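Shown here is a partial selection of chains from the complex, left in place.
For clarity, chains are labelled A, B and C in written order, and residue numbers in each chain start from 1.
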Amino acid sequence: MSDATSTSGDIMAADHADQRERVIELLTKAYWMEIETVMSYIANSINPDGVRAMEIRESLEKDIQEELGHAQQFAARIKELYGVVPGSMDFAAEQSFLQPPEEQVDVVHVIKGVIEAESGAIEHYSRIIEETDAIDPVTQDMVIAILHDEQGHKRLFEGFIREYEAEGLA
Amino acid sequence: MSDATSTSGDIMAADHADQRERVIELLTKAYWMEIETVMSYIANSINPDGVRAMEIRESLEKDIQEELGHAQQFAARIKELYGVVPGSMDFAAEQSFLQPPEEQVDVVHVIKGVIEAESGAIEHYSRIIEETDAIDPVTQDMVIAILHDEQGHKRLFEGFIREYEAEGLA
Amino acid sequence: MSDATSTSGDIMAADHADQRERVIELLTKAYWMEIETVMSYIANSINPDGVRAMEIRESLEKDIQEELGHAQQFAARIKELYGVVPGSMDFAAEQSFLQPPEEQVDVVHVIKGVIEAESGAIEHYSRIIEETDAIDPVTQDMVIAILHDEQGHKRLFEGFIREYEAEGLA
């Protein structure tokens, strides 16, 4: 009889197809967010000019690998839940706030863009954590770890903007 | 007098702005090709099912880092030539042939897609090599090395397709 | 007063002996599952013949260390909860589906055996996650991580079997 009704937390079980669909949907959105972040961070780890910009460039350059890793984790999880990782045709850019500024010395523009991007990610990942609770603990645990990365990153850039605010530049 | 007219191969010199514009244009296209390839290879290193697919998946997974590296090289070169690396809003997908197939066991679809993508890259990079000759030896040298990677990759997948043809499956 | 009644999540507290007994029981079963898997994977990482079998053999060989590590984690946790890791006399084989096939080129037999073993593990580990919820977060967290490994492994072998099904061999 224990075979008839699967354990509630076994998301891969046959009778949990609907829940899987919902989780895949959430993961797919997260996947595209990370892919776009990779693009945005490549550009912003190279474009900005200036000594102060170096700190931001180096920080973003290190994050490229991290964010790509997140994307690959999301993609692998989609596959594990019997979904299909979407192709490049499905990509639609959303990070209007992380496009190159007019002037490459405008570092404030980049910092604010990063904060906005991270805020969006944090909100979405918090949602996944809520929705997977008691349904898919593996996805939940994986997303909590990724959320930690994003929170730390957002907090760092909030510190950056504070300095510019103190100087009256932001 | 030697200061008045710069050395012909010094692409960074002030009086070579037009040539730089052209090279940046070529590099920007190359940059987007590599970025899209990263997306396509992530999906195709995860989606396919089957034992034989493993060889393809592992090959593509290793290439993700390589192609990302190419993208970062192109981006850095754009910056060195006083250009601006474009933001995610400028991205437009072109690799219709590398979208996920109907059936995830359809490995032939993936192999053919990779060959088409590599053929496009090879053609474009050969053009850059021609156009930068005696104008920008640094870009030329960098692109020759990348071209080598792509030729090797294309040849490998042509070998794969040959096996399927021999079996009457492609 | 806070000393009188221990925090609910402190599984090591004296008044949680019953809960500990139950968790140790679950962990002991998990321990033996992993030990048997080690045996099965050694045999199946060596016995099968053929080019296609190589992919399976290499995959299983890598997993031997991973599964042994799981066994050691389960054993260490049993000890931490004041239990005793059982001796070899308590071992009873259960993976009838992972015994060597008649023919060593019969890879499908191995693949199906792995899927069945992983399915059993996933079901049992999902149960542990449920039963330890709010009682022993440390065990729960440890098992979620192990569950992730097993889900990924099962999904991979399901992909393998799909190829043989497509070829009418499974």
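Methods note: a contact is a pair of C-beta atoms (placed from the backbone, for glycine too) under 8 Å apart; a residue touches a chain by one contact, two chains touch by 3 or more.
Predicted model only: the values in this text are computed from it and were never measured.
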item	value
Number of copies constituting the complete assembly, 3 shown	12
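As a working rule, only the chains that are shown with their structure count from here on.
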item	value
By mean Cα position, the chain sitting nearest the middle	A
Chain whose mean Cα position lies farthest from chain A	C
Numbering shared by both copies at the chain C-chain B contact, with half separating same from different	different
Between chain A and chain B, centroid-to-centroid distance (C-alpha), Å	25
Between chain B and chain C, centroid-to-centroid distance (C-alpha), Å	42
Where chain C touches two or more other chains, by residue	none
Interfacial residue positions of chain B with respect to chain A in the complex	35-36, 38-40, 42-43, 46-47, 64, 68, 71-72, 75-76, 78-79, 84-89, 91, 93, 95-96, 98-100, 104
Chain B partner contacts - residues on chain C that touch it in the complex	52, 55-56, 107, 158-160, 162-163, 166
Interface residues, chain B side, partner chain C - complex	48-55, 103-105
